[in-house]
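Note that this is a trimmed complex: some chains were dropped, and none of the rest were shifted.
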Amino acid sequence: MPKKVVTLGEIMMRLSTPDHKRFVQTESFDITYGGGEANVAAALCNYGLNGVFITKVPDNALGQSAINHLRRYGVDTQFIARGGKRLGLYFLEPGASMRASQVIYDRAGSSITDADASEFDFDKIFEGADWFHTSGITPAISDKGTALTLAALKAAKAKGITTSLDLNYRKKLWTADKAREVLTQLCQYVDMCIGPDATLGFHIGDTDVNLTDLKPKDYKTVFGHMREKYGFKYIASGLRESHSASDNRISAVIYDGSTLYQTKQYDVRIVDRVGAGDSFASGLIYGLITGMNAADAAEFGVAASALKHTIPGDMNHATLSEVEELVKGNGSGKIQR
Amino acid sequence: MPKKVVTLGEIMMRLSTPDHKRFVQTESFDITYGGGEANVAAALCNYGLNGVFITKVPDNALGQSAINHLRRYGVDTQFIARGGKRLGLYFLEPGASMRASQVIYDRAGSSITDADASEFDFDKIFEGADWFHTSGITPAISDKGTALTLAALKAAKAKGITTSLDLNYRKKLWTADKAREVLTQLCQYVDMCIGPDATLGFHIGDTDVNLTDLKPKDYKTVFGHMREKYGFKYIASGLRESHSASDNRISAVIYDGSTLYQTKQYDVRIVDRVGAGDSFASGLIYGLITGMNAADAAEFGVAASALKHTIPGDMNHATLSEVEELVKGNGSGKIQR
Amino acid sequence: MPKKVVTLGEIMMRLSTPDHKRFVQTESFDITYGGGEANVAAALCNYGLNGVFITKVPDNALGQSAINHLRRYGVDTQFIARGGKRLGLYFLEPGASMRASQVIYDRAGSSITDADASEFDFDKIFEGADWFHTSGITPAISDKGTALTLAALKAAKAKGITTSLDLNYRKKLWTADKAREVLTQLCQYVDMCIGPDATLGFHIGDTDVNLTDLKPKDYKTVFGHMREKYGFKYIASGLRESHSASDNRISAVIYDGSTLYQTKQYDVRIVDRVGAGDSFASGLIYGLITGMNAADAAEFGVAASALKHTIPGDMNHATLSEVEELVKGNGSGKIQR
């Protein structure tokens, strides 16, 4: 009986230009579907867990196609609500070398933005669940999104389910003040916090530091404060040195209340960078839910994230054994015949 | 010095499935750009006139791409306003045989829906113009759309420019009552009315007839009433017998106040049916603006429309000489070496 | 609670040439997945039923991809066995006009050919099921295939489940004698027989007629004999006049023991002819399981089959309402905006 993980969020149609073309050049879009929490559910199914995704999509062929994409990769979609006005979209222009990737979100008014908590039977959804994961995106898109996220977190905690939140602060969606206020409220119900940044109002000494510049020692300080204030069991963050749109170096840190662990670093040549953070989150959840300690779970997460960079689309189709091999250090890329 | 025709409306990105695929099957979309009045402007440029299109598009790469598409085909885009939230979209699943084509509009909240008349310098736009064309779509999408259309029609009439309106009643955009009210108001400023249907409240005897079932005699009666009430100089309508999504028979009628003329019929095997009505409208305008009589202009329009069915996309890329040849009866499709 | 239908068979990867190319011209294959009984399961899911498909696929990425395809379209794949040597393939070169489509099967040694009945827990599989459907293909491919089919039919009948068998005689897979022997045995457990042909040894008068030449009266005679001998509740057959690889006329006959009903005829312009027979079978099952009489079910089946011809791939993605509309006579193919 595989572990059951429920995630809540939005699934969008992604429209990306082929062959490194810019938006102004393209005559077609490759399409796939993704969204932070949907990506987590799919990756967990991929590793053999029972991933359940809840959201709301319009009752048309585009909404159906999003559901079909999730089903294709094994996600349980039975609790997805249907209705509302439109499927959220995002347009992606993949970058190269010093040209950054461009994302144009077109998600205003999407079905999930006015989904009501009453459309989801949390009792049934969380029946037998082991983990609930969501992010700071849905609360950011609308007040109903905030209410829905809060309701889901409360329902999960009421059932004694472990919860995780990927902060995912997007400054175009809300102000820092609003984010801080809402996330502070949500964090009361969260066991593992991922990707903390300045949003929650933590500082090192006097400075509102850019967390990506932090030294391990600093992380421990900040994470310690966060743990103290919110009672998080784990705090983790993916780290990224972006040399160019083609080459990144990634790693991660995790703090379990006593030790700050920093993972190995991977130099990745990028095929598709989107969803790499979700791959880290899902790897982390997979590790912890299957009994790894924090360090091993973080290593699993960052290896999964490294592999995601080599796979087109938002979702991670690296297999369990591929991730495990990479954790062991086998990254030579030799042909597997 | 070519004649100058100004058109006002929305330009949308069109995303269509390739290779006869259904929405639930596709992994890519072919993209092009279109919209009734934009299609008219492009076709007129194609015939050598000076087509000017006015609209509002978002100030991002997608809005720019729509403008680029218009420029590519010669449309003067200098008066297009930039700003607003998003580019209108529509998704197209081309049908085949007895499977109908499906269109999913995703145009709510597009930039044109909250464009203000003050964003357009009509004095400059209409300087030296010979014709102004618009349709019943923009008034239907928002109150600001109605106001904008009305302002444009008034400005055109004030300058003594001939005006045309393609009624294009879309029942998903507004109610029949609202449509009737608004269109009645707009028609005061219209010289040529295209595609009249039940919207304007005309009846034959006691029945609100389906205009596609009308006999020529009936058209004359209805068109006569319309002419009387609104003072239209010309009233025209494309006719279509849809045998299947692959095969249609098309023709048209036009009334100039004295004679009702019915054009030749064309049996078309369909490559892409979208924009065929706009091709008729633009052919008609081309004919009248270059001095043809109503009958000849309608023949030109319906021949242009027939050719449009053989060309992918919303816009008509049939050349002037191809339309003229087809009017003359040369439709054998022999290879031109 | 939707009706549950179980089907048993093979799912193959289909590799087809794009753009009307011949095999000797192509540099790529479009791929999809299909197989008679898998197609039936998918179509039934499409109409809202609970379709369960059982088969065996290899434990590699190709087998997984076949499962993913089924999941995408809603099929319950939990009982599919994994293992064996390879995924069955078939290569398709779509024809046009007088050039016939070519199929090269490459299914020898596929996983299903040596699947054992013991690999399937029929008790669990048939729990709550309303219908079981299979065909004459699996019994034809190997002795184990025969044994598996027989075991499944027996298990279904033991549970009181309605059963159907699509004879689907393929002369390249077995001899007529062998087919007759095996099918005669299987038919003892079948409630509805589809696509009867000379296989079962019926004759009209002295002649082993080609069933496609039969007159309705003759069908009634033959179907009457079959019913008498095997106790079928329904016997149905799709009919096809193949004018060319591009244009066919289709209809169907069904016999319920008293009346022979012949459906409307549809002239179809073909996008993809493969799977049209499975569409008829699934439409028929849908009709009967939802309470239609034989005639209505056959009309539903043949309308579904007609729409299948307009959709690429083996599986039918026409929606329930599209089929219903076509049954009502609405086949004009007008754009649905």
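Per-chain residue numbering starts at 1, and chain names A, B and C are given in the order in which the chains are listed.
Everything that follows uses one rule, which is that a contact is a pair of C-beta atoms (placed from the backbone, for glycine too) under 8 Å apart; a residue touches a chain by one contact, two chains touch by 3 or more.
Being a predicted model, the structure only gives us computed values, none of them experimental.
Of the identical chains making up the complex, 3 are displayed, while the complete assembly in this file numbers 6 copies.
Criterion: only the chains that are shown with their structure count from here on.
Across the assembly, the mean Cα position most removed from that of subunit A is the one of B. Same-residue interface: subunit A and subunit B share over half of the residue numbers found at their contact.
For this pair, subunit A with subunit C, the centres built from the Cα atoms lie 42 Å apart.
Inter-chain centre distance (subunit A to subunit B, centres taken as mean C-alpha positions): 45 Å.
Among all residues of subunit C, those that touch two or more other chains are 73. Residue ranges on subunit B touching subunit C, taken from their complex, read 19-22, 24-25, 95-103, 105, 170, 172, 242-247, 273-274.
On the side of subunit C, the complex with subunit B involves touching residues 18, 30, 73, 266, 268-272, 306-307, 309-313, 317-318, 322, 326, 331-337.
For subunit A in complex with subunit B, the touching residues are 15, 18, 22-24, 26-32, 60-62, 64-65, 68, 85-86, 89, 91, 93, 102, 104, 106, 108-109.
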